[in-house]
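Right, one structure below, let's go through it.
Subset of chains shown; positions unchanged.
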Amino acid sequence: MRLHVINPNTSDDMTASIGQIAIAHVSGETEVLTTCPAHGPASIESYYDEYLAIPHVLAEVQRTEATTDGYVLACWGDPGLDAVREITAKPVVGIAEASMFAASAIAPRWSVITTLRRSHHMVEAIVKKTGLIERCASIRCVDLPVLACEADPDAVLSELAHMGKLALTEDGAEAIILGCAGMGGMADSLSAQLSAPCVDPVAAGVRFAEMLVNLNLQTSKWLTYRSPEHKTFR
Amino acid sequence: MRLHVINPNTSDDMTASIGQIAIAHVSGETEVLTTCPAHGPASIESYYDEYLAIPHVLAEVQRTEATTDGYVLACWGDPGLDAVREITAKPVVGIAEASMFAASAIAPRWSVITTLRRSHHMVEAIVKKTGLIERCASIRCVDLPVLACEADPDAVLSELAHMGKLALTEDGAEAIILGCAGMGGMADSLSAQLSAPCVDPVAAGVRFAEMLVNLNLQTSKWLTYRSPEHKTFR
């Protein structure tokens, strides 16, 4: 099996980190390709960033579609997920939905902790779209930028511990989802500090993609995710 | 007041039609600029089309931001609406939300009739995002492509009448929203055939944008719609 993990932003450091986590978590037989698009923003923190990144994510998928068995979008906004499902039948996993599914199987309710406060609304939109808002105890933010995960991971981890404790003691969460691909690799340490399970979204993403490939499940082409109509592009 | 109506697709015919409807419905003092992006798909029918169109919509907004008082996104998917609200404080109206607000003031429940069946999910997503799914009796589709609105308007109108009647008699709708900018101009005829009010989304969009400008209401920059962070774009 060959998975293609796409970091939708163009940070090479974060791409490398995501690649390491991905490889560390797949099973032995799985080959992992981790890339980022050739163009686009260095991080995704606003709707503006997201929409500028998506066309290049789509190009990455088209570039590798013939040789890939499954895709993982390694950004907690699952950017362009619906469109990727249109241009390939291979299973496509967003790390947001994968981490929510994993968390939902180990806790009645969970909280997502993401980066900047401005992204709260984007995160809430993903949770609602996935359909799991009733399982979400709260969304909290460390209020540090995405790239701080690479530049100052100690500060991020410290704030994660602070916000995670509040989520568990005040919001009704019983597990924590790390709401940014850049937080990949911090789950074990955080879990030990909080005495509650923490879900690494990149790890959950690659494992869930493996599961779909192994189950031989491909994206439904019944209606919504049919191939896009051929048309003029100016 | 100067409104910029952006047709997110690159069909010149549809842009011209939208411009005519927009001008016909604004008040005398309002100046209307109607354009489409320089690049992008000729119509928006899939998530793929939508995501490829949005960066060019954003560029259109940036091009005219200094001289515009309000924006109207003239596609019933409100493509890129959240991002446009980030890059300008001027009020930004999606024709989907404007037509839902208008319909909600004249009927307890309404139906949206859109083009291809594959777009059903996209339309439902907009209704949910706006928060008005309880007011939505149903989403029906004429199952003709967007550009048929220009190429074969009689066929579209005929199917609108058919589906509108089903919405009113079977689904519990009491008004109809035309769920495509290309259907602009068909509301009066359809309303007469159905004996129920039909909302033209382009007309509703420009009137609602005028309202916001006249009320001196600008997009909140409190948190979610702050200007995007400056960052490296590769």
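Read from first to last, the chains carry the letters A and B; within each, the first residue is number 1.
Following the convention adopted for this analysis, a residue touches a chain if its C-beta (ideal position, glycine included) is under 8 Å from a C-beta of that chain, and two chains touch if they have at least 3 such contacts.
In this text the structure is predicted, and so the values were computed from the model without any measurement.
Because every chain is the same sequence, the assembly can be counted simply: 2 are drawn, and the full complex in the file has 6 copies.
What we mean here is this: only the chains that are shown with their structure count from here on.
To fit its Cα atoms onto subunit B, subunit A must turn through 180 degrees, a value rounded to the nearest 5.
Per-chain CA centroids place subunit A at a distance of 30 Å from subunit B.
On the subunit A side of its complex with subunit B, the touching residues are 10, 38-43, 45-52, 54-55, 58, 80, 82-83, 85-87, 116-118, 120-121, 125, 128-129, 145, 223-224, 226, 228-229, 231-234.
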